[in-house]
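All protein chains but one are shown at their positions in the complex.
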């Protein structure tokens, strides 16, 4: 990948980041991510399909509930909305190419400032910036992993978009949704994402949850039908999150989403985009959410970041916990990877990390963490007794009466008869500590 | 209900507990629970169908991970297993009748000590004690709300029962399951409950979650088929819980269970039994879980208790938070009550509450809390603007284009067109503070 | 209290809110707060000393991490910074007087927009607006419960103010601190508050915690010495909070603050300002924090609000849980109330509550909740067996050998001798369920 600059270089102090190996002391080199290295039969880059995200990295400047942003972005300098948008895109593609990121992701409003435009004006703005994006994608080879619409920041969506109690507001959201789908198709986006945003409730007292969920299903069907009719062949992705900004987000976790998709006949087209920090907010591990998705055949994509284990809001820190990510990559590899998605860094530098270089540090650390974990996981699966040990625990269901039961062909009378005759069953240790030691041996 | 004693009176200091009204200072009187008082068209007792539970009240003596039980139960004095069982049942029915509890619930092993019996011997024990139970039920009029099997305490079930990785252990559990179903049918139990127990995992590393969940679905189908074949017409209830004793319980919450039931074709026969403390362990409110169940038409029964909002394990305290219960009873009444179940006190006196009278205090407080909340909720619904305010929020979906959308008959093109024309939609306050004040006005 | 308006009336639809009693259906009337009603020997208003807060009610417009504010404030309409400030103050005093709030509280930057002013310019702005405040206070009789400096929103304070690793930044904060103390003295503020803001760490890796805490102690000594020298006789208040915005706030909870004050010789001048939502974020109940403060003789003031029991960030909702507040008021009354402080509503209407009237609903609900709890708590203490039951549990320490031990005059040898002779001590029930029923009887 060659570096693609615009009129000016926004990150002049950082050269292209390349793989130098684990003994390098260069903070701007990968120690583990070696894009073309073969792992489990194919290049790392094809397993991971890393993506840069537009919002945290090029739009969010570090504001939090207690203060405004701290980070100064040169690409915001122009007073002209179109120039700001192309400057930002130049910065973004400079970053993607310096970081060897093959993909990127955006919300519609990340690309160009909305500024309370009318629907028609906003559509024109999006047309302008997607024209520019086509050129940048073409020049760089960077592709669009997924697009989405920001239907939660504008005050009009304070009570939700696809679940808004007021139909005119929902319709206004629909106009924006259509533009975002069109933009995604135009830019050959490989997926289209629905993150719940404010699709949930703040108080159950004033909420008709059933009406809102039924409406949301209608909303998704409508979007899917439209996109398919217009040639979109990619995946639709729901991103689970249990809470925040609402008290309760309807897409609480992967199991909830899987149930929703089945209930409303959406399971053939929709998968999940699993975010690490959303998993832990839901009192799950990241690997649990991956496993639930894999078992339901809906493991679409990943939003890579990490939460804080003591503070329970969405901190969106860069992933760095090698132990956590290794256990996740075990599930990932056993599931055969992702279904059409990639690993998008929905992560932001801390509000106190105000050097432009910090954005690189964050992504380098995150990419190395995933790359290293992938390498470790492959070794655990292929070189250690891990897989055999786990398989052996379930071998009684592979044949004979156990299989008959598992296939749903045994009555309770028969099972009880077997149970009466078996006497006290053998006690079999779960050997969790041994499993854990094996994992650690390969880290 | 007249008091039914056995050979001896186990709670001689406590007379029948009756309704004396809110000005009574008698700690052994109901201040709010007036069984035959009409609320929302039928007697309180028919809405609430209170049940006493066998395990916490007559078996559990207050042990915790840091020490053994503290509570001395006279009914455990005999060295004869059958005498202990009938004494315990005498104590239980004395309690139920003194407390005006129309129902009770049990695990098989609550009724009589298992003592590592063989399947055949355990079946004989259960036959003995259920014969005795038939007489006590008949004498008292107390009925069986539900039965269940304890498939989690015995060490053999350490890795689960219906999800055990080892088939012979699962079969052994099947033998016990059959006995418990038979006992429930024999005693005219109105429901049969599956609480997950150890159906979950301690470590994902050594677990094949998909195999275990598929097995669990086979297990439930098998149980249901057997029970139906043998004349059981009651409800099957799954009791959601997110964790504890396992790291992850498969029946995490109501949404997860609803998805599971649909996925495996069990939704026609199975509903949920929602426990307050399990709801809060899953990061939900009690009322949320009730609403999810109601919206999925699976609101079967309730396990009444409360958790501690700061400590995240299952404390099973008696319900006493009038604010929390009132919000729950709003959902309860709007759902038309429970589908075949009742309000079972899955609650225990504290380990430090060692007087026999404390069991009465706990239940009196709990029953009064639910009764008072029911009265309040009815008033809110019938006398206050609460229902109208909420309904008005959704009125745009009751007709015209809003209804067309909600009915799934509108394309995104058309919706977007409406959204383009609508201009900036009206801002409509959610008025949460007003809703909350209305609720408090009626407490 | 008579209503004090400025040039225009900002809340024309709301008249003065007065007490109408619990049967009133008027949403703009108090159902419980009857300012001059005598409770436990003095008027309610003197126990509670309610205060309106400037920031949430007149500055914060509902922004959250996922979107900007939604609430439109007419007092922000002017393009002139001084006019905006006086309009805002007019609105504030209109609100205080319509709500019968005898006190108010502010951060320096709430009063007038900072706009990146130099220290000298900001000082002039504060002089201007405090001159205006003197007039408004005089016209209305509303007094300043406490002032404070906002040393956390401006990006310059991203790494803390009194704990900033960089001395020039700390000095810049010192300049602002001095202005805020001067303003508080000028307006006869009864207290001066230090809320930690960003005094804590985001990552321990880059933090010298000891240096920062030593600096913070120097900072507080310096502030106290300055204020005392300039005639301030009020209380200094530290406001505990465990986390947010930082990962770890140094003023984690009341016990931590008490230890800090003792360690650094600050305990004679500093007390705590306890916020309900901060208590629950620290895994404590509100009443626990009050009790710790009372036991350490530092119960200064209260920030009234409530958190969400399932979501762990600072939601600052209005208090409405009568059960929670009643238990808190038991501690409050037994401690003899607050030492110089009051009950300040550090609470905000939801982002979705966009009607101006919603601000009134929130405060009415909150004031009624505290007032009602105060009435209930007095009754529990004076009419019920609650106090005697608790006292009786500890009577063995009031005389004889128990007292000798409690007075620290007994050796282990002697105690062990007594323990050897005592045999198995009597088992005494904690009777928690009875205590809980007594509380509920009076709600």
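For this structure, a couple of remarks:
We call the chains A, B and C, going by the order they appear; numbering starts again at 1 in every chain.
The criterion applied here is as follows: a contact is a pair of C-beta atoms (placed from the backbone, for glycine too) under 8 Å apart; a residue touches a chain by one contact, two chains touch by 3 or more.
What you see is a predicted model, and the numbers here were worked out from it, not measured in a lab.
Touch with the chain that is not drawn comes from one residue among A:57, A:70, A:97 or A:206, which is A:70.
When the whole complex is considered, the residue among C:74, C:225 or C:383 that touches the unshown chain is C:225.
Listed by residue number, the positions of chain A touching the unshown chain are 22, 25, 27, 31, 70, 280, 283-285, 309-311, 318, 320-324, 349-350, 352-355, 358, 361-362, 364-365, 368-369, 427-434, 436-437, 439-441, 443.
Of the residues in chain C, those that touch the hidden partner chain are 116, 118-120, 155-156, 158-159, 165-179, 181, 202-211, 213-215, 217-218, 221-223, 225-226, 242-243, 248, 252-253, 255-256, 258-260, 262-263, 282-285, 287-288, 291-292, 295, 327, 330-331, 386, 389-391, 393-394, 396-397, 401-402, 405-408, 410-413, 415-420, 422-428, 430-432, 435-436, 439. On the side of chain B, touch with the chain left out of the figure occurs at residues 62-70, 152-155, 157-159, 197-198, 202-203, 243-245, 247, 308, 310-314, 350-352, 354.
Quick note on the criterion: only the chains that are shown with their structure count from here on.
Computed from the mean C-alpha positions, the centre of chain A lies at a distance of 37 Å from the centre of chain B. Computed from the mean C-alpha positions, the centre of chain A lies at a distance of 40 Å from the centre of chain C. Residue numbers of chain B whose C-beta contacts span two or more other chains: 283-285, 427-428, 430-432, 436, 439.
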